[in-house]
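Dropping a structure here in structure tokens format, bear with me for questions.
Every protein chain but one is kept in place in this view of the complex.
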Amino acid sequence: MKADAIALPRFHARLWPYVAAALGVAVLISVPNFAGLYQTQLLTYGLIMAIGALGFNLLLGYTGLLSFGHSAYFGLGAYTVAFLLQWLGIRSMELYILLGLPVVAIVSALFGYVCVRHTRIFFGILTLALSQVLYSLALKFFWVSGGTDGLRVKRPTLLAGMIDFAGSGGFSRFLVAYYYYVLGVFILSTAIIWVIVHSPFGKALQAIRDNETRARFLGLRVRRFRWAAFLLSGTFTGLAGILWAPLNGLTTPDVLYWPFSGEIVFMTLLGGFRNFFGPIVGGVAFTFIKTYAVASTEYWQLLLGTVLVVLVLLLPTGIVGVLVQVARRRVPMERS
Amino acid sequence: MSLLRTVELRKRFGALNACDGVNFTVEKGEFLSLVGSNGAGKTTLVNLITAHLQPDSGQVLFEERDITGLSVSERIKAGIARSFQLVNLFDGLSVFDNVALAIFAREGKTAKIAALAANDDDVRRETREVLAEFGLAAKSELMAGELAQGERKLLDVAVAYALGPKLLFLDEPTSGVSSAEKAQIMDTVSSVVRSGAVTAVVIEHDMDVVFRYSDRIVMMHEGAFLADGPPDAIRANEAVASILLGAPSPA
Partner (left out) sequence: MSILVVQILNSLFYASVLFLIAAGLSLIFGVMRIVNLAHGSLFAVGAYIAAWLVGRAIAMGLPVVWLLLLMPVAALAVALLGIVIEPLLLRPFYRRAEEYQLLVTFGLLLILEDLMRLVWGGLPLTADTVMDAIPSVHIGALIYPGYNILVIGVGVAAAILLWVVIYGTKFGVLLRATSQDRRMAAALGLNVGLVYVAAFAVGCFMAGLGGAIVVPSHAAVLGMGIEALILAFVVVVVGGLGSLKGALVGALIVSFVRTAGIQFFPEIELAVLYLIAAFVLIIRPTGLFGTA
């Protein structure tokens, strides 16, 4: 009897993330059936941001490093797509991803190598400065980057060119198809990051986050782990940028500008950065909130800023953090 | 062959002579207590042996191998581990994961990124064994930050032990805990030593604890050894008694 009493709660506690995930996926798959095109498109953006935030949170929530320069990788991903189209005429989404990921990975590795030599404030400032180098390059070399006008990105072909969206009704077909495409990439990314975070590597990262000194005394090479986390983080956020460009149809320097880095931090905090699903909820929620804020008032920055301040003051654990606290009060069990 | 031997180990901090030509030996399988007043040089000695400090001169020999030039992580690999005076845990990880991580680190598995930690049965089994030995099995799913102080100290020792060292240094493992918890900690360490799994050197101030558990007591004073021997011999040593109690020897 006693064995049961201990085993049962633990069984629930380990299972619920998978159950929640399965439910979530089921809901997401059915969205285009009952939501309009606009909502579907919005949700696509939301899922893209969720991938970006998940990547970002690898660094913040799991390694304890706050980067204020993640716009660099997102923007780099977006511009890579635009360049691939413009210079090489590539239209295939798969090629965008296949060729774009190494680019963001290399730059993440480079920037990361420089940044992880420092921690806390200087780390943040350094990530900010490096991202602004990219921004100023995009702005100044306007004959390459299109300057503030940006570069147009046409509708890509999906699934190795099998599906394209020319002709009438192409846009709506694209929106629906692209939603499923992004959903697929999102599910895959989430699964990969889940494994990363629950692997021995992921545990080591969290240990470094909690107690760098003790981690060193376990023989862990702290700087190397941080660098690896940075690389992975930048790559996933870059993936989000790659997915974003064809949907947005246009890549401008705004996506490299540092307030966008702030938005990435904001959405992660909104969802809760101490929980795996927090960034997902935050990414989607923020996309909707910002869209409605921008639509409803000219002063959406004021609104957003106020929400952010209130959030940090009152709800530091974010939406998911609050949900978890509520759930734990209702269902007392030992945490896993 | 002694397990550990230091040869004329010296360390000064400005005018303070923390270690004055110390020749310290530790034999395999013993439970040794390192005592002395604050500033006597105990922690400095341990720091020198575990590579948290570099000596001004002298050598550290482990199993007759010169390890003086090795780094912290290299000495851990060689078989020396320590716990800390101020508890040093990974509060955001569970008790289970704290110990498991030490084992992963020891096994060199921390680079594994494509497999779930939960799937490594060997590590999980050994973690459960260590937790059981330290009486923490029931708390294994709690966050380390949620434990009571005495349990945190136990966990700290457990994590150092899980590194599979041959020689384990414990820096004041019973400071800041109740007497019941003290007994629990020291009983566990003692039984782990008795089982032959590890040799322990404990820095302690609580003389009751020291006399009850130690095989051998070494007393430091102003960077040098004042006395070295089994508890009975130390008890009878008048010089020691005057330093410890500031009065003629007790019964």
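Each chain gets a letter, A and B, in the order it is written, and its residues are counted from 1.
Quick note on the criterion: a residue touches a chain if its C-beta (ideal position, glycine included) is under 8 Å from a C-beta of that chain, and two chains touch if they have at least 3 such contacts.
Model, not experiment: these values are computed from the prediction.
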Contact list for the unshown chain, restricted to visible chains: A
From A:Ala21, A:Ala35, A:Leu66 or A:Val322, residue that would touch the chain that is not displayed: A:Leu66
Chain not shown: contacting residue from A:Leu15, A:Leu98, A:Val312 or A:Ala327: A:Val312
Which of A:Arg91, A:His118 or A:Arg221 contacts the chain that the document leaves out: A:His118
Residues from chain A at the interface with the omitted partner, ascending: 60, 66, 68, 114, 117-118, 120-122, 124-126, 128-130, 132-133, 136-137, 139-141, 258-259, 262, 265-266, 269, 298-302, 304-309, 312-313, 316
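Definition applied: only the chains that are shown with their structure count from here on.
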Chain centre separation (chain A, chain B; CA means) in Å: 43
Residue ranges of chain B touching chain A (in the complex, touch as defined): 72-73, 76-77, 81-82, 84, 88-94, 97-98, 100-102, 104-106, 109-118, 120, 141-143, 159, 163
Residue ranges of chain A touching chain B (in the complex, touch as defined): 10, 13, 195-196, 198-204, 206-207, 209-211, 213-221, 225, 274, 334-336
